[in-house]
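With one protein chain held back, the other chains of the complex are shown just where they sit.
Chain lettering (A and B) follows the sequence in which the chains are written, and residue indices restart at 1 in each chain.
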Amino acid sequence: MTNLSPLTEVTPEVPRSRNRWRGLLPRWSPRLGAGLGLAGAIVLFGLIGPLLTSDPATIRDIGLTPPSGEHVLGTTVTGQDILAQLALSTRGSLQIGLLVGIMATLLSGVFGIAGAYAGGVVDEVFSLFSNVMLVIPGLPLVIVIAGFVPPDQRGTATISLVLAITGWAAAARVLRAQTLSLRNRDYVAAARVSGEKTWRVICVEILPNLLPILASQFVFAVVLAILSEAGLSFLGLGAANSSTLGTMLYYAQNGFALQREAWWWFVPPGLIIALFGGALALINFSIDEIINPKLRDRARRKRDVVAVLPETAAAEQDAVLTVKNLNVVYQADTPVHAVKDVSLTLRRGEILGLAGESGCGKTTLAYAINRLHRPPAEVTSGSVVFHDRDGEDIDVLALAPEELRAFRWVKLSMVFQGAMNSLNPVTPVRAQLQDVLRTHRSDMSTSDREQQCVEVFRLVGIDPERLGSYPHELSGGMRQRVMIATALLLDPQVMIMDEPTTALDVLVQREILNEIRRLRDELSFAVVFITHDLPLLLELSDRIAVMRDGEVIEYSTAEDLYLRPQHPYTRQLLASFPSLTGERGALIP
Amino acid sequence: MTMNYYVRKAAFYLAALWAAVTLNFVIPRMLPGNPVDILMAKLQQRGGTVDPAARQAYETLLGTGGRDSVFHEYVTYLGNLLRGELGVSVSAFPAKVSDVIAGSLPWTIVLVGLSTLLSFLFGVGLGAVVGWKRGTWLDSLVPATTVLSAVPYFWLALILVALLSTGLGWFPLSGGYDVVLDPGWSAEFIGSAIYHGILPALTIVISSIGGWLLGMRNMMVSAMSEDYVLTARAKGLRDSRIMIRYAARNAVLPSVAGFAISLGFVVSGSIVTELVFSYPGIGSKLLQAVQNNDYALMQGIFLVITIAVLGANLVVDLLYGLIDARTRDRSAVA
């Protein structure tokens, strides 16, 4: 719930669909089409091909003839028709792939899903077993097992079973991780509270949500099985009397097809495997996009088309930031106008509150001010002008990339909501403060940089010893202080704070608010404070802008907004926060 | 807490090692056929002495058919393993299994080790760039390399040989070095070994790079929508720094954590690849052992490969502890 992506603010109109499976189907894309088409063609070839071609075993005295009208793909060293062999072998490989795919998926389901749902000792044992199976290399094990079984007892079933036993572990690990996350979802808890039996919880509540992952793991298992079987057969260890693409390659190798440059013998079988594997991989891309929507194709970024307005009116006295008629649009299939004609002025040293509910465009607006919005969001018109201390006016929307980079954090810094996620988890916080100085104050000496970090830590009331800590070693309030310290590093004139205290407990929130107020008084930077918590803004800010549906519907001093709200929505918002001290009982209907 | 992670990892790999060793003991006993008799017959063909001692050595490895208790066999088997006694190879008679392995293992370790490292570095590096430059022509690299990783290793090897050796004559057809040279640390020999190793290495790199690339690219895309990347952009850091220190640094973690899975595939693939090139590595020896029913050598090689893979994974896991401080403090199960 701390994802700051501006996209989450826009709730698109979802088309009503009564088909519960639709959400699980991959979105159509050329890739998916190509994958399905190719895989379908190969499956058809394996199904129907053997019926249409001549007997693949017929020996003729036309060994190693290149492709011709009669034998489209030429012949083997013993004159057998390669196309006929190819069709039969494709069928054999697909059979094994399917068989192993099903068995391996079942095994991974039992060890991954059931284990993870059961939890406790069962999970520990299953998980240990899967991990051990995972690190023991599969093919050498299969080779050893196949080596011990006498060839006459090496049937397709045996080989499939061995391949399934050595090939399920990776999928089990993926399924376990996903099941662990699903079983802690509240809807699973809710199903248990309503009295559902365990097997029903697994099958009806959890399994449907695992389907995309199961599908992707199944597809993967099929490819792996076909590849492993081909390798095994190529080594002469495949199932006895079977015809697969691997055995074809085995005969081609032993018939010296390579040395005799009979490419028509050894190229097609490998090509079928590669194409089938590639086709399934393409299908898997689309399944991956269901599992992780972030992977979906995105439109390329267009440059913002900004009609730069001539500065008609002089900037307000004492202003540090002027936003004029700013419009931001999400260029989706149906464009969403997230920020509509917003004009705001931030005075030097003032705290400007930006209030609104989720989806009102307040975060999009904040990002657009610093041009942090990402496609498909676009600034379509308006201006953002920063009035520097030395009197220079900076047109932020017109800055070249390098200038923009130099502008950010030096003039205007930001503090985001989820401090846990705003800090890079893999480096100590010192490195993340130093980064700023290294980039913007490259002439600073190492000891000066360290001194500066220590100083801002003292300023926000953290022991400088903590510079060496990793983010996960700090409490939520501490992390937010680190973010504020980082924001102070370059003595900025403006600080944009996006829900900086929302994820914190009230006591910590109170401390952070006091801190912000104290620092603002000492260092006199201006603050844009974004939150849905109107009482908090009323207490903290000098002026407040209330946003709804991308528009600023009321913009006045905190006192006026509290005592004389003009817009009905503002009044509704104010009424949404019952007072701790006021009269009681009025709210109960 | 810090010790905990390493102790846990060490314990896990000990358990895995024990499982592999035990599997090696159980397989010949569970499967049909009478390997000891086959071995003794082979031994006789090769002019070996068929004394009771030789038979007993094989029986320890493969099973006495119920004469001794399984427990007794197991203890003797473990004892022999600890002393490095893996028996006598039939196919390379009278060489000992351990000597055959010692002669071929370095070839495979260098070949597979180097090519895995190269493919990891290239794959992860390319994946990071492709993920970062999402929405550009680079996106088309993803399906292309994925198709490559669906190609059977040995078939790719055949194609490369057909094109680059038979066709263009750039590389030797097979072998690990020029047979006229004496193996040793001479510049000439090492040069020849590198020359012979290029095609097998190329095969492994081409086949395995797609997996790394795709995994890294997907994680990169996820990492780029994380708040710390947004913060880094707001900080005005240079793009290259955000990409490497913030996005890629985090995106690489799952690739490292998933190293075990990928290494298994690479090792499996390279065994078959060695056959195509008649490379003097341990994969070729394993096949030679299988084809000649040289069960002792087969088992010895399986054990050695497993130990090597476990060792590599252990190293990677320890490395992971270094690059992600969170794992060291977490008390989760392995």
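Observations on the structure shown:
Heads up, the rule we're going with is that a residue touches a chain if its C-beta (ideal position, glycine included) is under 8 Å from a C-beta of that chain, and two chains touch if they have at least 3 such contacts.
By our rule, contacts and distances are computed from a predicted model.
Missing from the rendering is one chain, named in UniProt as "ABC transporter ATP-binding protein" (options: "Helicase", "ABC transporter ATP-binding protein", "SufE family protein" or "succinate dehydrogenase"). Across the entire complex, contacts from the unshown chain go to A. Contact with the chain not shown here comes from a single listed residue; of A:Gln178, A:Thr364 or A:Gln509, that residue is A:Gln509. Within the whole complex, the absent chain has one touching residue among A:Glu261, A:Asp341 or A:Asp533, and that is A:Asp533. Contact with the chain not shown here comes from a single listed residue; of A:Leu106, A:Val125, A:Ala189 or A:Ala332, that residue is A:Ala189. Touch with the hidden chain on the side of subunit A covers residues 1, 11, 14, 16-18, 20, 23-24, 185-187, 189-196, 204-205, 208-209, 357-358, 505-507, 509-510, 513, 532-536, 538-540, 558-559, 562-565, 572-573, 575-582, 584-585, 587-589.
Everything below uses one rule, namely that only the chains that are shown with their structure count from here on.
For the pair subunit A and subunit B, the distance between mean C-alpha positions equals 31 Å.
Within the complex, the subunit A residues that touch subunit B are 2-5, 31, 124, 127-128, 131-132, 134-141, 143-150, 153, 170, 173, 223, 227-228, 230-231, 234-237, 246, 249, 253, 258-259, 261, 263, 266-267, 269-270, 273-278, 280-282, 285, 288, 292, 294-295, 297-301, 370, 372, 404-410, 413-414, 416-418, 421-427, 435-436, 439-440, 470, 472-473, 483, 486. Of all residues in subunit B, only 12-13, 15-16, 19-20, 23-24, 27-28, 31-33, 35, 134-136, 139, 142-143, 146-147, 149-156, 158-159, 161-162, 166, 218, 221-222, 225-228, 230-238, 241, 245-246, 249-250, 253, 260-261, 263-264, 267-269, 271-272, 275-276, 286-287, 289-291, 293, 295, 298-299, 301-302, 305-306, 309-310, 313, 323-326, 329, 333-334 touch subunit A in the complex they form.
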